[in-house]
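Apart from one protein chain that is not included, each protein chain of the complex appears where it belongs.
On to chain A.
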Amino acid sequence: MKNIISFLVIPLIFLVLAACSNSSNNASENSDAEEDVKELEVWVHVPADEPEGENYDVRAKEFEEAHENVDVTVEHIVKTGGGSGYNDRVNAAITTRELPDIIALESVYAASYTDSDILLPLNEYLDQATLDSYLDTIISAGSVGDNIYALQSFDLSSPVYYNVDLFEEAGIKVPADENGNWTLDLAWSYEEFLENARKLKDHMGQEPVHMFTENNGWHMYAHSPIIFSNDARMVGENGLDTEGYLDSNNTMEALQFIDSLFRDGIVASTTREDAFALEEAAISFEGPWMVDVFQNEYPDLNWSIMPYPYGKDGHQSAPHGSWYIAATQNTEYPELSAELVAHLTNKDSAIKMEEATGLIPGHKELLDSSETYSDYPRKLMLDQLVNTNHLKPKSPIFPVLEDALGDIMEGIALDNGSLESLINDAKEKVDREADRFK
(Lines give C-alpha, C1' and ligand atoms only; values in the text may rest on other atoms or scores of the structure.)
Protein backbone atom coordinates (compact mmCIF):
# COMPACT_ATOMS: atom_id res chain seq x y z
CA MET A 1 0.00 0.00 0.00
CA LYS A 2 2.90 2.30 0.85
CA ASN A 3 4.14 1.80 -2.68
CA ILE A 4 0.87 2.97 -4.16
CA ILE A 5 0.76 6.08 -1.98
CA SER A 6 4.34 7.10 -2.77
CA PHE A 7 3.79 6.36 -6.48
CA LEU A 8 0.83 8.74 -6.57
CA VAL A 9 1.98 11.40 -4.13
CA ILE A 10 5.46 12.14 -5.48
CA PRO A 11 4.35 13.06 -9.02
CA LEU A 12 1.53 15.09 -7.47
CA ILE A 13 4.02 17.15 -5.48
CA PHE A 14 6.01 17.82 -8.66
CA LEU A 15 2.87 18.86 -10.49
CA VAL A 16 1.84 21.28 -7.75
CA LEU A 17 5.33 22.79 -7.62
CA ALA A 18 5.40 23.17 -11.39
CA ALA A 19 1.99 24.82 -11.40
CA CYS A 20 3.04 27.27 -8.66
CA SER A 21 6.21 28.10 -10.52
CA ASN A 22 4.30 28.78 -13.75
CA SER A 23 1.71 30.94 -12.08
CA SER A 24 4.35 33.00 -10.30
CA ASN A 25 6.22 33.46 -13.60
CA ASN A 26 3.06 34.52 -15.35
CA ALA A 27 2.27 36.97 -12.60
CA SER A 28 5.69 38.56 -12.83
CA GLU A 29 5.52 38.64 -16.63
CA ASN A 30 2.17 40.37 -16.50
CA SER A 31 3.36 42.89 -14.02
CA ASP A 32 6.51 43.54 -16.08
CA ALA A 33 4.62 44.07 -19.29
CA GLU A 34 4.43 47.80 -19.58
CA GLU A 35 2.92 47.97 -23.00
CA ASP A 36 1.16 45.53 -25.29
CA VAL A 37 3.80 44.08 -27.60
CA LYS A 38 2.45 42.89 -30.95
CA GLU A 39 4.11 39.62 -31.75
CA LEU A 40 4.27 38.46 -35.36
CA GLU A 41 5.47 35.02 -36.28
CA VAL A 42 6.82 34.16 -39.73
CA TRP A 43 7.45 30.65 -41.01
CA VAL A 44 9.77 30.25 -43.96
CA HIS A 45 10.98 27.14 -45.76
CA VAL A 46 14.62 28.12 -46.16
CA PRO A 47 17.48 27.86 -43.66
CA ALA A 48 18.81 31.03 -42.05
CA ASP A 49 22.24 30.62 -43.61
CA GLU A 50 20.96 30.71 -47.20
CA PRO A 51 20.60 34.09 -48.93
CA GLU A 52 16.81 33.91 -48.98
CA GLY A 53 16.57 32.92 -45.30
CA GLU A 54 19.10 35.56 -44.35
CA ASN A 55 17.12 38.16 -46.29
CA TYR A 56 13.93 37.39 -44.34
CA ASP A 57 15.82 37.81 -41.06
CA VAL A 58 17.22 41.17 -42.16
CA ARG A 59 13.79 42.46 -43.30
CA ALA A 60 12.15 41.25 -40.08
CA LYS A 61 14.72 43.18 -38.04
CA GLU A 62 14.13 46.29 -40.15
CA PHE A 63 10.39 45.94 -39.63
CA GLU A 64 10.84 45.71 -35.86
CA GLU A 65 12.99 48.82 -35.89
CA ALA A 66 10.46 50.75 -37.95
CA HIS A 67 7.53 49.82 -35.70
CA GLU A 68 7.35 50.37 -31.98
CA ASN A 69 6.24 47.45 -29.84
CA VAL A 70 6.34 44.99 -32.70
CA ASP A 71 8.27 41.79 -32.28
CA VAL A 72 8.86 39.65 -35.38
CA THR A 73 10.07 36.08 -35.06
CA VAL A 74 11.21 34.28 -38.18
CA GLU A 75 11.22 30.52 -37.87
CA HIS A 76 13.22 28.64 -40.49
CA ILE A 77 11.62 25.24 -41.05
CA VAL A 78 13.74 23.63 -43.71
CA LYS A 79 11.80 21.89 -46.44
CA THR A 80 12.81 18.42 -47.45
CA GLY A 81 12.14 16.75 -50.80
CA GLY A 82 9.04 18.21 -52.40
CA GLY A 83 8.78 20.72 -49.58
CA SER A 84 7.37 18.00 -47.36
CA GLY A 85 9.14 18.83 -44.08
CA TYR A 86 7.89 22.40 -44.15
CA ASN A 87 4.50 21.53 -45.63
CA ASP A 88 3.93 18.87 -42.97
CA ARG A 89 4.49 21.49 -40.29
CA VAL A 90 2.05 23.89 -41.96
CA ASN A 91 -0.53 21.11 -42.38
CA ALA A 92 -0.21 20.19 -38.71
CA ALA A 93 -0.65 23.84 -37.73
CA ILE A 94 -3.79 24.08 -39.89
CA THR A 95 -5.21 21.03 -38.10
CA THR A 96 -4.44 22.40 -34.66
CA ARG A 97 -5.40 25.95 -35.67
CA GLU A 98 -1.94 27.23 -34.74
CA LEU A 99 -0.81 28.81 -37.99
CA PRO A 100 1.59 31.73 -37.59
CA ASP A 101 0.80 35.22 -38.87
CA ILE A 102 2.82 34.76 -42.04
CA ILE A 103 3.83 31.68 -44.01
CA ALA A 104 5.83 30.85 -47.12
CA LEU A 105 3.97 28.73 -49.65
CA GLU A 106 4.43 27.45 -53.16
CA SER A 107 2.52 29.89 -55.35
CA VAL A 108 0.61 27.02 -56.95
CA TYR A 109 -0.98 26.16 -53.60
CA ALA A 110 -2.52 29.60 -53.15
CA ALA A 111 -5.81 28.40 -54.67
CA SER A 112 -6.26 25.47 -52.29
CA TYR A 113 -5.32 27.59 -49.30
CA THR A 114 -7.78 30.31 -50.24
CA ASP A 115 -10.46 27.72 -50.94
CA SER A 116 -10.05 26.76 -47.29
CA ASP A 117 -10.05 30.39 -46.06
CA ILE A 118 -6.49 30.16 -44.78
CA LEU A 119 -4.97 33.22 -46.43
CA LEU A 120 -5.58 36.91 -45.90
CA PRO A 121 -6.48 39.04 -48.96
CA LEU A 122 -3.52 41.42 -49.01
CA ASN A 123 -5.17 43.91 -51.37
CA GLU A 124 -7.59 44.85 -48.60
CA TYR A 125 -4.72 46.14 -46.47
CA LEU A 126 -2.03 47.28 -48.91
CA ASP A 127 -2.29 50.40 -51.02
CA GLN A 128 -2.43 50.19 -54.81
CA ALA A 129 0.96 51.85 -55.30
CA THR A 130 2.63 49.10 -53.25
CA LEU A 131 0.94 46.38 -55.26
CA ASP A 132 1.59 48.09 -58.60
CA SER A 133 5.31 47.87 -57.91
CA TYR A 134 5.34 44.09 -58.35
CA LEU A 135 5.61 42.38 -61.74
CA ASP A 136 2.25 41.45 -63.20
CA THR A 137 3.45 37.86 -63.26
CA ILE A 138 3.91 37.85 -59.50
CA ILE A 139 0.56 39.50 -58.86
CA SER A 140 -1.08 36.98 -61.16
CA ALA A 141 0.59 33.98 -59.50
CA GLY A 142 -0.32 35.25 -56.03
CA SER A 143 -3.94 36.03 -56.93
CA VAL A 144 -7.03 33.90 -56.76
CA GLY A 145 -10.18 35.45 -58.17
CA ASP A 146 -10.11 39.19 -57.54
CA ASN A 147 -7.87 39.08 -54.50
CA ILE A 148 -4.12 39.03 -54.05
CA TYR A 149 -3.01 36.57 -51.38
CA ALA A 150 0.73 36.08 -51.83
CA LEU A 151 3.74 38.10 -52.98
CA GLN A 152 7.41 37.59 -53.65
CA SER A 153 10.36 39.84 -54.38
CA PHE A 154 11.74 37.62 -57.13
CA ASP A 155 10.79 34.97 -59.59
CA LEU A 156 12.49 32.70 -62.04
CA SER A 157 11.80 31.42 -65.50
CA SER A 158 13.22 28.20 -66.79
CA PRO A 159 15.02 28.45 -70.11
CA VAL A 160 15.67 26.01 -72.92
CA TYR A 161 19.42 25.60 -73.32
CA TYR A 162 21.07 24.81 -76.62
CA ASN A 163 24.59 23.87 -77.66
CA VAL A 164 25.87 26.48 -80.11
CA ASP A 165 28.61 24.23 -81.55
CA LEU A 166 26.33 21.27 -82.15
CA PHE A 167 23.78 23.55 -83.84
CA GLU A 168 26.45 24.87 -86.17
CA GLU A 169 27.81 21.41 -86.93
CA ALA A 170 24.30 20.19 -87.75
CA GLY A 171 23.84 23.13 -90.10
CA ILE A 172 21.04 24.75 -88.11
CA LYS A 173 20.65 28.45 -88.62
CA VAL A 174 19.75 30.09 -85.33
CA PRO A 175 16.99 32.71 -85.69
CA ALA A 176 18.30 36.13 -84.71
CA ASP A 177 17.13 39.73 -84.56
CA GLU A 178 19.16 42.64 -85.93
CA ASN A 179 21.46 42.43 -82.90
CA GLY A 180 22.08 38.75 -83.39
CA ASN A 181 19.92 37.65 -80.45
CA TRP A 182 17.41 34.80 -80.42
CA THR A 183 14.51 36.75 -79.01
CA LEU A 184 11.11 35.65 -77.75
CA ASP A 185 9.29 36.58 -80.97
CA LEU A 186 11.64 34.30 -82.93
CA ALA A 187 10.65 31.20 -80.99
CA TRP A 188 10.32 27.94 -82.93
CA SER A 189 6.90 26.50 -83.51
CA TYR A 190 6.29 22.80 -82.84
CA GLU A 191 7.00 22.01 -86.51
CA GLU A 192 10.22 24.03 -86.60
CA PHE A 193 11.39 22.45 -83.39
CA LEU A 194 10.75 18.94 -84.75
CA GLU A 195 12.40 19.68 -88.08
CA ASN A 196 15.58 21.02 -86.46
CA ALA A 197 15.66 18.33 -83.79
CA ARG A 198 15.63 15.72 -86.58
CA LYS A 199 18.62 17.43 -88.18
CA LEU A 200 20.42 17.31 -84.85
CA LYS A 201 19.55 13.66 -84.43
CA ASP A 202 20.95 12.83 -87.85
CA HIS A 203 24.13 14.69 -86.98
CA MET A 204 24.57 13.34 -83.45
CA GLY A 205 23.31 9.80 -83.94
CA GLN A 206 21.48 9.86 -80.63
CA GLU A 207 18.57 11.63 -78.91
CA PRO A 208 19.47 15.32 -79.29
CA VAL A 209 16.96 16.74 -76.77
CA HIS A 210 17.17 16.20 -73.03
CA MET A 211 14.07 16.16 -70.83
CA PHE A 212 13.61 14.86 -67.28
CA THR A 213 11.05 12.10 -67.57
CA GLU A 214 10.50 11.01 -63.95
CA ASN A 215 6.97 11.53 -62.72
CA ASN A 216 7.22 14.51 -60.41
CA GLY A 217 6.36 18.21 -60.28
CA TRP A 218 8.92 19.04 -62.94
CA HIS A 219 6.48 18.13 -65.72
CA MET A 220 3.99 20.74 -64.54
CA TYR A 221 6.71 23.33 -64.03
CA ALA A 222 8.91 22.86 -67.07
CA HIS A 223 6.91 20.89 -69.64
CA SER A 224 3.33 22.09 -69.20
CA PRO A 225 4.13 25.42 -70.97
CA ILE A 226 4.81 23.42 -74.13
CA ILE A 227 1.26 22.05 -73.90
CA PHE A 228 -0.37 25.30 -72.79
CA SER A 229 1.27 27.13 -75.71
CA ASN A 230 -1.13 25.26 -77.99
CA ASP A 231 -4.04 27.12 -76.37
CA ALA A 232 -4.64 24.04 -74.22
CA ARG A 233 -5.69 23.89 -70.59
CA MET A 234 -6.00 21.09 -68.07
CA VAL A 235 -9.07 22.43 -66.30
CA GLY A 236 -11.61 25.21 -66.64
CA GLU A 237 -11.77 28.48 -64.76
CA ASN A 238 -13.09 26.82 -61.61
CA GLY A 239 -9.97 24.65 -61.49
CA LEU A 240 -12.10 21.50 -61.42
CA ASP A 241 -13.77 20.80 -64.79
CA THR A 242 -11.74 18.67 -67.17
CA GLU A 243 -14.42 18.19 -69.84
CA GLY A 244 -13.46 20.18 -72.91
CA TYR A 245 -10.06 21.08 -71.48
CA LEU A 246 -7.95 18.04 -70.65
CA ASP A 247 -9.55 16.15 -73.51
CA SER A 248 -9.71 19.04 -76.00
CA ASN A 249 -8.29 18.86 -79.51
CA ASN A 250 -5.67 21.44 -78.59
CA THR A 251 -4.47 19.33 -75.68
CA MET A 252 -4.39 16.27 -77.91
CA GLU A 253 -2.37 18.14 -80.57
CA ALA A 254 0.14 19.33 -77.98
CA LEU A 255 0.52 15.86 -76.54
CA GLN A 256 0.94 14.45 -80.05
CA PHE A 257 3.87 16.84 -80.48
CA ILE A 258 5.44 15.57 -77.24
CA ASP A 259 4.67 11.98 -78.24
CA SER A 260 6.47 12.46 -81.55
CA LEU A 261 9.55 13.72 -79.67
CA PHE A 262 9.79 10.35 -77.94
CA ARG A 263 8.63 8.13 -80.81
CA ASP A 264 11.02 9.76 -83.29
CA GLY A 265 13.99 9.23 -80.98
CA ILE A 266 14.43 12.93 -80.30
CA VAL A 267 14.08 12.60 -76.53
CA ALA A 268 15.27 9.54 -74.57
CA SER A 269 12.56 7.70 -72.64
CA THR A 270 14.61 7.84 -69.46
CA THR A 271 16.53 10.76 -68.08
CA ARG A 272 20.18 10.99 -69.02
CA GLU A 273 21.75 13.03 -66.23
CA ASP A 274 24.26 15.64 -67.44
CA ALA A 275 23.53 14.78 -71.08
CA PHE A 276 23.59 18.45 -72.07
CA ALA A 277 26.67 19.30 -70.02
CA LEU A 278 28.51 16.35 -71.56
CA GLU A 279 27.42 17.40 -75.08
CA GLU A 280 25.34 14.23 -75.49
CA ALA A 281 22.28 16.42 -76.00
CA ALA A 282 22.06 19.63 -78.01
CA ILE A 283 18.89 21.00 -76.41
CA SER A 284 17.88 20.71 -72.79
CA PHE A 285 14.90 21.68 -70.65
CA GLU A 286 16.64 22.39 -67.36
CA GLY A 287 16.34 24.88 -64.51
CA PRO A 288 17.79 28.41 -64.55
CA TRP A 289 20.19 27.43 -61.76
CA MET A 290 22.10 25.38 -64.35
CA VAL A 291 23.49 28.61 -65.80
CA ASP A 292 26.00 28.80 -62.95
CA VAL A 293 26.75 25.08 -63.19
CA PHE A 294 27.50 25.30 -66.91
CA GLN A 295 29.60 28.44 -66.46
CA ASN A 296 31.64 27.18 -63.52
CA GLU A 297 31.88 23.45 -64.02
CA TYR A 298 31.79 23.16 -67.82
CA PRO A 299 33.72 26.21 -69.04
CA ASP A 300 34.26 24.65 -72.49
CA LEU A 301 30.56 24.12 -73.07
CA ASN A 302 29.37 26.59 -75.69
CA TRP A 303 25.78 27.05 -74.55
CA SER A 304 23.09 29.62 -75.09
CA ILE A 305 19.38 30.02 -74.41
CA MET A 306 16.44 29.70 -76.80
CA PRO A 307 12.76 30.51 -76.25
CA TYR A 308 10.26 27.79 -75.39
CA PRO A 309 8.73 26.19 -78.50
CA TYR A 310 5.07 27.03 -79.02
CA GLY A 311 1.99 25.47 -80.57
CA LYS A 312 -0.26 28.31 -81.66
CA ASP A 313 0.60 31.93 -82.40
CA GLY A 314 -0.15 34.27 -79.53
CA HIS A 315 -0.15 31.54 -76.88
CA GLN A 316 3.53 31.35 -76.06
CA SER A 317 4.05 30.07 -72.56
CA ALA A 318 7.05 29.55 -70.30
CA PRO A 319 7.70 28.20 -66.80
CA HIS A 320 7.68 30.42 -63.78
CA GLY A 321 6.77 30.27 -60.13
CA SER A 322 8.46 29.84 -56.80
CA TRP A 323 7.71 30.06 -53.08
CA TYR A 324 5.71 33.14 -52.11
CA ILE A 325 4.94 34.89 -48.82
CA ALA A 326 1.38 35.22 -47.50
CA ALA A 327 -0.43 36.32 -44.34
CA THR A 328 -2.87 33.93 -42.71
CA GLN A 329 -6.38 34.50 -41.42
CA ASN A 330 -5.03 33.34 -38.07
CA THR A 331 -3.25 36.63 -37.46
CA GLU A 332 -4.50 39.02 -34.78
CA TYR A 333 -2.98 41.93 -36.68
CA PRO A 334 -4.08 41.68 -40.32
CA GLU A 335 -2.95 45.14 -41.35
CA LEU A 336 0.46 44.75 -39.76
CA SER A 337 0.86 41.26 -41.21
CA ALA A 338 0.01 42.47 -44.73
CA GLU A 339 2.51 45.27 -44.30
CA LEU A 340 5.14 42.76 -43.16
CA VAL A 341 4.48 40.59 -46.24
CA ALA A 342 5.13 43.63 -48.41
CA HIS A 343 8.27 44.44 -46.44
CA LEU A 344 9.65 40.91 -46.65
CA THR A 345 9.21 41.05 -50.42
CA ASN A 346 10.21 44.65 -51.03
CA LYS A 347 12.65 46.09 -53.57
CA ASP A 348 15.64 45.75 -51.23
CA SER A 349 14.87 42.05 -51.00
CA ALA A 350 14.70 41.84 -54.77
CA ILE A 351 18.07 43.55 -55.15
CA LYS A 352 19.69 41.35 -52.51
CA MET A 353 18.28 38.17 -54.03
CA GLU A 354 19.45 39.12 -57.51
CA GLU A 355 22.93 39.87 -56.20
CA ALA A 356 23.16 36.73 -54.11
CA THR A 357 21.44 34.15 -56.27
CA GLY A 358 20.81 35.68 -59.69
CA LEU A 359 17.02 35.51 -59.40
CA ILE A 360 14.92 37.85 -61.53
CA PRO A 361 13.84 40.91 -59.51
CA GLY A 362 10.09 40.94 -58.90
CA HIS A 363 9.61 44.72 -59.02
CA LYS A 364 8.99 46.52 -62.31
CA GLU A 365 11.21 49.43 -61.40
CA LEU A 366 14.24 47.15 -61.04
CA LEU A 367 14.00 45.38 -64.39
CA ASP A 368 15.74 48.09 -66.39
CA SER A 369 18.58 48.39 -63.91
CA SER A 370 19.04 44.64 -63.55
CA GLU A 371 22.66 43.84 -64.39
CA THR A 372 22.16 40.09 -64.61
CA TYR A 373 19.29 40.28 -67.08
CA SER A 374 20.25 43.28 -69.20
CA ASP A 375 21.89 41.24 -71.99
CA TYR A 376 21.03 38.18 -73.99
CA PRO A 377 20.97 35.26 -73.59
CA ARG A 378 19.91 35.74 -69.93
CA LYS A 379 17.57 38.58 -70.87
CA LEU A 380 15.48 35.96 -72.64
CA MET A 381 14.56 34.48 -69.26
CA LEU A 382 13.34 37.86 -68.10
CA ASP A 383 11.40 38.34 -71.35
CA GLN A 384 9.79 34.95 -70.89
CA LEU A 385 8.76 35.83 -67.35
CA VAL A 386 7.31 39.18 -68.28
CA ASN A 387 5.87 38.56 -71.74
CA THR A 388 4.59 34.99 -71.94
CA ASN A 389 1.51 33.26 -70.56
CA HIS A 390 1.69 31.43 -67.27
CA LEU A 391 -1.23 29.10 -67.31
CA LYS A 392 -0.52 26.70 -64.50
CA PRO A 393 -3.97 25.81 -63.21
CA LYS A 394 -5.25 27.67 -60.18
CA SER A 395 -7.05 24.84 -58.57
CA PRO A 396 -7.77 23.53 -55.08
CA ILE A 397 -6.75 20.13 -56.41
CA PHE A 398 -3.43 21.26 -57.88
CA PRO A 399 -1.43 18.28 -56.47
CA VAL A 400 -3.76 15.91 -58.34
CA LEU A 401 -3.43 17.90 -61.57
CA GLU A 402 0.33 17.84 -61.19
CA ASP A 403 0.29 14.05 -60.77
CA ALA A 404 -2.18 13.57 -63.62
CA LEU A 405 0.06 15.51 -66.00
CA GLY A 406 3.04 13.55 -64.70
CA ASP A 407 1.19 10.30 -65.44
CA ILE A 408 0.49 11.40 -69.01
CA MET A 409 4.07 12.52 -69.63
CA GLU A 410 5.55 9.38 -68.09
CA GLY A 411 3.09 7.25 -70.07
CA ILE A 412 4.17 8.97 -73.28
CA ALA A 413 7.87 8.55 -72.44
CA LEU A 414 7.43 4.84 -71.70
CA ASP A 415 4.98 4.35 -74.58
CA ASN A 416 2.54 2.89 -72.10
CA GLY A 417 -0.78 3.09 -73.94
CA SER A 418 -2.40 5.36 -76.49
CA LEU A 419 -2.69 9.11 -75.92
CA GLU A 420 -6.46 8.72 -75.63
CA SER A 421 -6.16 6.14 -72.87
CA LEU A 422 -3.55 8.20 -71.01
CA ILE A 423 -5.78 11.27 -71.19
CA ASN A 424 -8.82 9.27 -70.06
CA ASP A 425 -6.93 7.84 -67.09
CA ALA A 426 -5.72 11.30 -66.10
CA LYS A 427 -9.22 12.72 -66.54
CA GLU A 428 -10.68 9.99 -64.35
CA LYS A 429 -8.09 10.68 -61.65
CA VAL A 430 -8.77 14.42 -61.69
CA ASP A 431 -12.56 14.08 -61.88
CA ARG A 432 -12.67 11.75 -58.89
CA GLU A 433 -10.85 14.33 -56.79
CA ALA A 434 -12.73 17.28 -58.29
CA ASP A 435 -16.06 15.70 -57.31
CA ARG A 436 -15.13 16.15 -53.67
CA PHE A 437 -14.99 19.92 -54.23
CA LYS A 438 -18.15 20.35 -56.26
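The working rule: contacts are C-beta pairs under 8 Å (C-beta built on N, C-alpha and C of every residue); 3 or more make two chains touch, one makes a residue touch a chain; residues count from 1.
Criterion: contacts and distances are computed from a predicted model.
Which listed name, "Cytochrome c1", "STAS domain-containing protein", "Carbohydrate ABC transporter membrane protein 1, CUT1 family" or "Urease accessory protein UreG", is the one UniProt assigns to the chain that has been left out?
Options "Cytochrome c1", "STAS domain-containing protein", "Carbohydrate ABC transporter membrane protein 1, CUT1 family" or "Urease accessory protein UreG" considered; the missing chain's recorded name is "Carbohydrate ABC transporter membrane protein 1, CUT1 family".
May I ask which residue of A:D71, A:D136 or A:E214 touches the chain that does not appear here?
Among A:D71, A:D136 or A:E214, only A:E214 touches the chain that is not shown.
Going by the contact rule already stated, which one of A:I77, A:I94, A:L126 or A:M252 would touch the omitted chain in the full complex?
The missing chain is touched by A:I94.
Mind listing the chain A residues that contact the chain we can't see here?
1, 3-4, 7, 84, 87-88, 91, 94-95, 97, 112-113, 115-116, 118, 213-216, 269-270, 272-273, 397, 399-400, 403, 407, 410-411, 414, 416, 429, 432-433, 436
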